[in-house]
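Now for subunit A:
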Amino acid sequence: MNSNDAIFAQLATLGSSLVLLFGIALLWRRSLSAYVRAFRWQSLALALTFALIGYFGHNRELYIVAAILVVLKVIVIPGYLTRLYERVGGKREAQPYVNIATSLIIAGLLVLLSYAITRPLVTVSKLPTRNGIPLAVGLILIGVFVIISRRKALSQIIGFLVLENGVALLAALGTYGIPLIVELGVFLDVLMGFLVMQILVYQIKDTFESIDVEQLSRLRH
Partner candidate 1 sequence: MIVKALFLVMITAWIAGAIASLVTGRGVIARSVTALGACVGSAACLLLGVTALVTGQSLTLNSTRLLPVSGLMLRLDGLGAFFLVIIGLVGLASAIYGYGYSANYEGRYSLRMAGAMLNLLLLALGLQVMAYNALTFLIAWEAMSLSAYWLVLTEHDKTETVRAAVWYIAMTHAGFAALMAMFLLMAGGDLTTSFEGMRSNAAALSSTLRNVIFVLGLFGFGSKAGIVPLHVWLPMAHPVAPSHVSALMSGVVIKMGIYGLARVTLDLLGGGPVWWGVVVLGVGAISALLGVLYALMEHDLKRLLAYHSVENIGIILIGIGAGLVFHSYGLTSLAALGFIGGLYHTLNHACFKGLLFLGAGSVLHGTHTRNMEEMGGLIKRMPVTALCFLIGAIAISGLPPLNGFASEWLVFQSLLGGFNIPRPEVAVIMPVAVGMLALTSGLAAACFVKAFGITFLAIPRSREAEQASEAPFSMRAGMAILALACVALGLAPFIVVPALGRVLAGLGGLPDTHPAFTLKLSLATPGGASRVSPALLALGTLIILGLIPLALRALRANRRLRFGDSWGCGRIGQTPRMEYTATSFAEPLRRVFAELYRPTKELTIDFHPESKYFVQSIEYKSEITPWFEKYVYEPCLWLVRLLAVNVRRLQSGSLHLYLVYVAIALVILLLSARW
Partner candidate 2 sequence: MTGYLLEIGQAALALLLAPGLVGFIRVVKARLQGRRGAPPWQPYYDLRKLFGKEAVVSRNASWLFRFAPYLIFATTVVVTMLVPLVAAPLPFDAVGDLLTVVYLMLLGTFFLALAGLDPGTAFGGMGASREMTVAAIAEPTIALAIFGLAVGAGSTNLGQIVAQTLSHPGAVINPGHLLGFAALFIVTLAETGRLPVDNPATHLELTMIHEAMTLEYSGRYLALIEWAAGLKLLIFFSLLSNLFLPWGVATALTPGALAIAVIALIAKLALLGLAVALIETRIAKLRLFRVPELLGVSFVLALLSVTSSFLLR
């Protein structure tokens, strides 16, 4: 492993750690605007990591992916989100199901779990970026956890987006990215999914006068 690779490995791990940290920040803050901000910074860090991998891994396509990431997940989607919560939600997340302290402990446990799970993958892989893989998987698990432990629909959407980020990071670290056409497809997917969720949030608000997802159980007869 030459020095170039060593620097690459270090920077890649640094980037992934930053991405993960911003994800954990989601579990620490309470207000919706903080959520959106955390997401923004996370996506920026992710884009930089992508560009990094593209540079060191000599894969031009990743630059394009990074650029789209910036446009979509740093500018467009957070913009929509801000507009959404200004119109619909209160500024604060109501009491989540799991309180902050417990959530942080669980996040830590999830990251440990992801290390356990990805150990065979890390030992097998020859890529310099392999040390970041557990972090990416941890981010995925944290995204899932955010979805299940938050009450408001908006928080759940953000949890979903973080999950997407985690998957993209895993793809980049594990295989230096996926074919461009697939990546574009995924972006389209995310955008569409987001728009659908937006519509749903408006509908929930209209029907229940609140975006507390628990109210949905009133639909059961």
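Selection rule, in plain terms: all candidates are chains of the complex that A comes from, given by their letters.
Rule of thumb we're sticking to: a contact is a pair of C-beta atoms (placed from the backbone, for glycine too) under 8 Å apart; a residue touches a chain by one contact, two chains touch by 3 or more; residues count from 1.
Quantities reported herein were computed from a predicted structural model and do not represent experimental measurements.
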- Which candidate among 1 or 2 is in contact with subunit A in the complex shown? 1
- Which subunit A residues qualify as touching candidate 1 in the complex? 97, 113, 116-117, 119-120, 141, 144-145, 147-148, 213-214, 216-220
